[in-house]
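First the structure, in the form of C-alpha cells, and then the observations on it.
Just one protein chain is left out here, and the rest sit where they should.
Every chain is named by a letter (A, B and C) in the order it is written, and numbering of its residues begins at 1.
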Amino acid sequence: MVQQTMSGATRATDEEEALHFLETIFSTPDLGVLALESKCRRFCDHYTSLSADDRISFLTVLAKQYGVNQGAVVQVATSVVNAQEREALLLMTEERLRHTLIPQYQQLFSKIGRIEGGVKFLVDMRADILTHLPGAQSEEYKAHMRILQQTIRDLLALWFSVGFLHLQRITWQSPCDMVQKISMYEAVHPIRDMNDLKRRVGSYRRCFVFTHRSMPGEPVVVLHTALTNSISSSIHSILKTPTFSGSKMETDSSNDGDVDEKEDPNKISAAIFYSITSTQKGLQGVDLGNYLIKTVVKEVQNEFKGITQFSSLSPIPGFKTWLITEINRIIHMQEIGEQHPELLLEKEIEVLRNALSIPDHSVLKTLKDLVQTHGWIQNESISEMIKGILLRLCGRYLFIEKRRGFALNPVANFHLGNGAVLWRLNWKADMSMRGINQSCGMMVNYRYYLENTEENSQKYLENQTITASPDFLQLVENGK
Amino acid sequence: MVQQTMSGATRATDEEEALHFLETIFSTPDLGVLALESKCRRFCDHYTSLSADDRISFLTVLAKQYGVNQGAVVQVATSVVNAQEREALLLMTEERLRHTLIPQYQQLFSKIGRIEGGVKFLVDMRADILTHLPGAQSEEYKAHMRILQQTIRDLLALWFSVGFLHLQRITWQSPCDMVQKISMYEAVHPIRDMNDLKRRVGSYRRCFVFTHRSMPGEPVVVLHTALTNSISSSIHSILKTPTFSGSKMETDSSNDGDVDEKEDPNKISAAIFYSITSTQKGLQGVDLGNYLIKTVVKEVQNEFKGITQFSSLSPIPGFKTWLITEINRIIHMQEIGEQHPELLLEKEIEVLRNALSIPDHSVLKTLKDLVQTHGWIQNESISEMIKGILLRLCGRYLFIEKRRGFALNPVANFHLGNGAVLWRLNWKADMSMRGINQSCGMMVNYRYYLENTEENSQKYLENQTITASPDFLQLVENGK
Amino acid sequence: MVQQTMSGATRATDEEEALHFLETIFSTPDLGVLALESKCRRFCDHYTSLSADDRISFLTVLAKQYGVNQGAVVQVATSVVNAQEREALLLMTEERLRHTLIPQYQQLFSKIGRIEGGVKFLVDMRADILTHLPGAQSEEYKAHMRILQQTIRDLLALWFSVGFLHLQRITWQSPCDMVQKISMYEAVHPIRDMNDLKRRVGSYRRCFVFTHRSMPGEPVVVLHTALTNSISSSIHSILKTPTFSGSKMETDSSNDGDVDEKEDPNKISAAIFYSITSTQKGLQGVDLGNYLIKTVVKEVQNEFKGITQFSSLSPIPGFKTWLITEINRIIHMQEIGEQHPELLLEKEIEVLRNALSIPDHSVLKTLKDLVQTHGWIQNESISEMIKGILLRLCGRYLFIEKRRGFALNPVANFHLGNGAVLWRLNWKADMSMRGINQSCGMMVNYRYYLENTEENSQKYLENQTITASPDFLQLVENGK
Partner (left out) sequence: MVQQTMSGATRATDEEEALHFLETIFSTPDLGVLALESKCRRFCDHYTSLSADDRISFLTVLAKQYGVNQGAVVQVATSVVNAQEREALLLMTEERLRHTLIPQYQQLFSKIGRIEGGVKFLVDMRADILTHLPGAQSEEYKAHMRILQQTIRDLLALWFSVGFLHLQRITWQSPCDMVQKISMYEAVHPIRDMNDLKRRVGSYRRCFVFTHRSMPGEPVVVLHTALTNSISSSIHSILKTPTFSGSKMETDSSNDGDVDEKEDPNKISAAIFYSITSTQKGLQGVDLGNYLIKTVVKEVQNEFKGITQFSSLSPIPGFKTWLITEINRIIHMQEIGEQHPELLLEKEIEVLRNALSIPDHSVLKTLKDLVQTHGWIQNESISEMIKGILLRLCGRYLFIEKRRGFALNPVANFHLGNGAVLWRLNWKADMSMRGINQSCGMMVNYRYYLENTEENSQKYLENQTITASPDFLQLVENGK
C-alpha cells in the first residue's frame, strides 16, 4: 500500500483497475430488480474492500468518468438555445437537458439507497470524500469531487427528512447496545464510567436521539438535556464532576436534586441542552440538530407544563486559540510599529498593570502567559482580577467575530441559526482540562425564547443580525 | 362550484387567486426552519381545502408559473455552449444550468416531505394530477403538468425506497384498524364478511403489507399468499367461495386443510400469491409490488424450509373484452369483404359447427353470444366443448398480444417483469360473476422459479421475451 | 351418552371408570417435575374429553374419594385433643392436622395451575361444578362438591390477585382477536355491528379489560366507560341507539360530541361506567370487578385532570319481575281477604283511578297490565302519569328490598359494596326491548364520591347501610 502512494505509476494502475471495475457496473443496462440489486451490492462490497488510497483512486475515476457527459450537455444546450422561440419544443428539450445533466452515478446511488445497508454505505463514502477533499490539489479535480459529494448530499437530504427520523428517548431501560453507543459518541463532555453514564440517562435528565430506518440501532444525532430549576451556569452541577483546580467547586443554584431520586415536577422549570452531537461525518451539511432541538422542546413541554425556560449550556471551542492569535498579532504590529486596534480597554490595562506591577507594554504579553500557562487558576486574586477581562473578550469573540458574515464560532452559528439568543456568559463553568483549554473555563447559554425563535432565526440567516440579551450586550460593550 | 366550471371568467378568477396565494409562498426567501415549516403547512392546508375544480386551477398555475424559468435556462444554456472549450468553466456553468433546470416547486415539495403528513399529501396531490391529466386538452398544458407529476414521482421514488418500507405480517392479532383497511382495499377478490376476513389472515395464509414511516397505519401494498400442497388451480379452494353457477364446485387438489386449524408444515410445499394490491394511486410508477413479492418469498422460505414452489394465481382482466372486440373486428372485416386473420383453428370451427348445428359463417357470432350471455356455463356439454377454444384464445391473449412490445395484459406484464414464467392456464378457476365477466372464469399461474427469476426478468425487460412453460406453449400453438 | 343418563347402572359404570382413572393419578407418588407435569396433563386431557354427564360422575368420585381422609382426621384430631397441655407437641400435632385436612386433590390442582393452560382448565372445571351444583339432590353430595369447588376457588383467588392481572385499554388499534372477544362478551348492551363496536372503543370512550398471564388473549373482566360532560341519564346518548318506541329519542344533556371526532378535554368532566362484564363463570366469588373499577378510576383521573364525577349508568335487572310478583301477591291477599301492605300511595291510586276511569279495586290489576303489555309506552299521557309511580316503586325496590340483609338487586349489591351511592333513578333511560323488559326502561346511577368510597363500602358491608343521595331518598319516601 505504501508503494502505491509513493509512485504515480502504481496509482495509475489503481485507477485503471477502478476504471475496469466501473465499466462492468455502468456498461450493462439497468434492467431487472434483482440484477440491479446485485449490481449495487457488488459496488458496495468492492468499495468497502478497498484500502484508503485505493478508495481515492476509485472515487477519482467515478467522479470524472461517470459524472455528466459534457459533450452531450453542450449539444443539448445548443438545441435548447435554438428552440427558444417555440415553447412546446423548448419544454421537451429542457426535459432532455435535465436528464443529460444528471451524473451517471446518481442513478446508481439512488438504487444503492434501496438495498439493505445502502444508505449507511453512502453516508460513509461521503465521509471519505469530505475527509480527503480539503487536501486535494487540482481545481478541476476538486470540482468533479464536489459534484460527486453534493449529489450524495442531495440524496441524503431527501432520505434524512425529519419525517423519516425516529425520535427515541434513551434511558437506563434502553437496550445496552444503544446506551453504549451514546457513551461512545459523547464528545462534548466525555463519559467517565457506568455511574456517570447512568446519570446522563437518569432522572432530571432527558437524552434523546434521532435514529433512521435505514441505519437501525445507530443514533444519528444525540441531544442531552438537563431538567433544572433555573438556567444552569455550570456544567459541574449537571455532571457532578470535580473541577480541575483543587479549589472549592462552585455549586450552581440550578442544583436539581440527586439524579437517582424520583423527579419532582415542582423542581423543574428549565430545560438545559448541554450536549448535542452529530455522529455521522457523512451527513455534514444535512441539517438534523436543529430539528432534534425543536422536537425535544415539544416533547419536554408536553411532559412538564411547568417548564418555561429553554437554554443551551454550550462550550466555546476556539476562544483561547483566537485570543492567543489576536494577542500575537497585535504584539507583532506593535513591534513593527504598525497601527493596531486595542484589544483591552484602558481600565483593564490599568487593573492588570497595578495588580501585577508590570509596565504597560508587558500587559498583553503577561495576559497571554497567564492564559497559556493557566496561571490564573491557581491564584484566586488573579483569577478574580482577570475574570472581567476574559468575559468581555469572550463576549466579543462570540458577538463580533465573523466568518462570511456569520458568527465565527460554530456552536454560536448553530444556535443562532436556530433562533436562539446570546444570553449569558458563565465564568468557571467548565473547569475540566478540556474546558480550560478551549475557553478558559467559560461556557455560554444560548437561550430559546420560543415565541421569538422564528423571528430571530430569520434575522440571523437573512441579515446576519445576532440577538443578544441586554446583559450580554452590556458585557461586550463595557466589560462587567 | 358549478358556476365556476361553467364560465371561463370564473376559472380565470380561480387562477388569479391561486397565483395570488402562490406568490405569498414563493416570494419570500427560504430561511429558518420554522418559517419554512409553517409555509409548507400553509401550502398543504390551502390545497386540501380547495374543491376539485379549484385544485386544477391551482395545479395549472403552479405548473406553469413556478416550474422552470425558461428565459434563464436559455441564457445559461448559451453560456454552457460558449464555455465548451474551457473545462473548469464548463463544469461550473453546468452546475448553474443544473440548478436553473430544477423547477421552483421541487424545493418546496422536498421540504413538504419533511413535515408530518407531507409525504401523504404529495402522494394524494399526484393522484389528483394523474386523475385529471388524461382528460386535459392542450399539449403545452400537458407538458407542464407532466413535469409537475414527474417531479413528485422522482421524490416519491426516493422516499419509497425499499429500505424505508416496513414489512409487516397481518394476522387476526393485528390491530383492528389495519385489518379493516386490508379488507377495504382488497380489490382482486372482495372480502365478504368477518369470517372471510379472518380466513384471509388465518392459518395456511400469509397476508403481508408494506407500510411507510411517513404514512403510519396505512398499508401501501398488500400481498395475500396461500400456503398449499401444490400450485392452486382455482381461487375457490383458497377462498372457500361458492361458484356462480349452481354446478358442483371443483375442489382443487391443492386443498390445504381448514384455515382455522393448526398449520401442518408437512402439508405445505407451495406458496400461492393470489392477490396483490397497491393502495395509493399517487404512487403509480413507483415500483413496490415486485419488492413485496421478493421480500415475502424470503420470509416464507425462512419459515417453511419445505416450500419449493412459488406461484401466483392471477386474474386475467380484459380477456373477455379483448375477445369480443376481436370477434367484432373480424366479423366487420368479413362483412366488408376485407382480408382478415383467422381467430379460430379449423378444427375448432368444426367442433362448434357440429355441436351447435350452425353454418360456418355463424360460428364467430355464436361464440360471441355464448361468451357475452354466459350461455356456456349453464350447459355442461357446451361448456366442455368451448373449454379448449377459450383456453387457447386466452393463452394467445396473454402470450402474443402486446403493447409497446410488452404484454398487453397488465397483470402479466407485472409478473413477467418480475421474472415469473407463464406457467398454467386454469379452467373454471374463478367462477364468481367478476371472474366470469373478466376472463370467462379462467385464471393463470405465473410461476417463480427462484433460480431463474433474474434471468427471466432481464430477458423480458430487455428483449420483451416471454418465458412460458412447455404446456403453455403447446396450448397456445395447438390448442388442447 | 343418552343411555348413560337414563340408567343408574350405566352411571355406576361411569363412576367405576372415573375411579379407575383417578387411581392411576393418585396412587403414584408425586416425584419428578416431568412425571408430575405429564400426570397433570393427563388429568386435564381426560376430563376435557368427557361428556357433560361423565364429567359429573368424574367430579363425584373425585370429590368423595380424593378429598380428605376422614378416618385420619379423626385420629389426628384425637391426638391434638390429647396434646393440649404440652405446647410444643400441640404445635407439631396441629401441623399434622393441617396437612391431614388438605384434600388430596388440592395438591394436584396446585400443580395443574403450573402447566400451560392449567389455570384456565380449573376455571372451566369450576364452572362445570357451579352449573351442576344447584340441581344436585343429596346434602352429603353437595357438601363434598362444595369443598371441591371452594378448594379451587381458594387457589384461583390467590392466582387472580390483582398484582397478577394486567390492565389493558382496548382501542381500534388493539388486536382484532381481542376486540372481537369484547364484542362477543358484551352482555349488558349487546353490540350490533362493526360501527357500534368501533364506537365503543373509540373517542370519548374507554374500554378496559383485565387479562391474566395464564389465560393470554382472554379478557377476564371488561369495563366500558363513557367520558361525558355530566352524569348520563340515558344509555341512548352513549350508544347512539334508537329507542324501541317510535317516539322522539330524549337526547341527554351529557351528549359528548361525536365519538369519531378528536376528544376535547374541556368537554370531559364525568366518567360513566355503563357496562361491566365478568366473562368467566368459573371465577364466580373471586372479586375482580371492583378492582377493575378502582384501577380504571385512577387511570382515567391520570389522563383527565378535569374529571370530577364518577358514576355508573346501570341496568336494574329484576325490577319488572319483582313488581309483577308483588302485585300478584297483594291481589291474592286481597282476594283471600288477608291483611296486606299497600304497594301504592293513596295519591298514586287517585291519579290512576281518575286518569283511567277505573274503580279503586282495579287499580293494581290495571297497573300490572300496563307494565306487562308495555301499554304505557305508546300513550304519551299514560306514560307521563305512570312515570312517578314506577320511579318510586323502583327506588323502593333498590333501596329497601333485601336478601340476607344486602340489596336484593345484584348490580346494586355490587356497586354499594364498592362504596358507591344510590344517586339517581332515570326515566326512559334504556328504551330497548331489553331495558323495557327488565326495568320498564329505567336505569340508575351509582355514583362514586372518591373521598367517601371507603367509608361507604365499610358501612354497607359491615352494617348493610345503604348510602343514597337526598333526591333519591325523597323519591323513595314521597314519590316525585
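Things worth noting here:
In the analysis below, a residue touches a chain if its C-beta (ideal position, glycine included) is under 8 Å from a C-beta of that chain, and two chains touch if they have at least 3 such contacts.
Since this is a predicted model, take the numbers as computed values, not measurements.
Among the chains on display, the ones the left-out chain touches in the entire complex are A, C.
Touch with the chain that is not drawn comes from one residue among C:Asn290, C:Ser383, C:Asn409 or C:Thr467, which is C:Asn290.
Within the full complex, the residue among C:Thr13, C:Asn195, C:Asn354 or C:Gln458 touching the omitted chain is C:Gln458.
From the options C:Tyr47, C:Tyr66, C:Tyr105 or C:Trp159, the residue with contact to the chain not on display is C:Trp159. When the omitted chain is restored, the residue from C:Pro175, C:Gly419 or C:Gly435 that touches it is C:Gly419. Interface residues of chain C with the unshown chain, by the touch rule above, are 29, 31-35, 38, 68, 70, 73-74, 77-78, 80-81, 84, 87-88, 90-92, 94-95, 97-98, 101, 110, 113-116, 118-119, 139-140, 143-144, 147, 155, 157-159, 161-164, 166, 213-214, 287, 290-291, 294, 418-419, 453-454, 457-458, 461-462. Listed here are the chain A residues that touch the chain not shown: 172-177, 179-180, 194, 198, 217.
Rule of thumb we're sticking to: only the chains that are shown with their structure count from here on.
The chain with its Cα centroid farthest from the Cα centroid of chain B is C.
Mean C-alpha positions place chain A and chain B at a centre distance of 45 Å. The distance from the centre of chain A to the centre of chain C, with each centre set as the mean of the Cα atoms, comes to 65 Å. Counting partners per residue, chain C has no residue that reaches two or more other chains.
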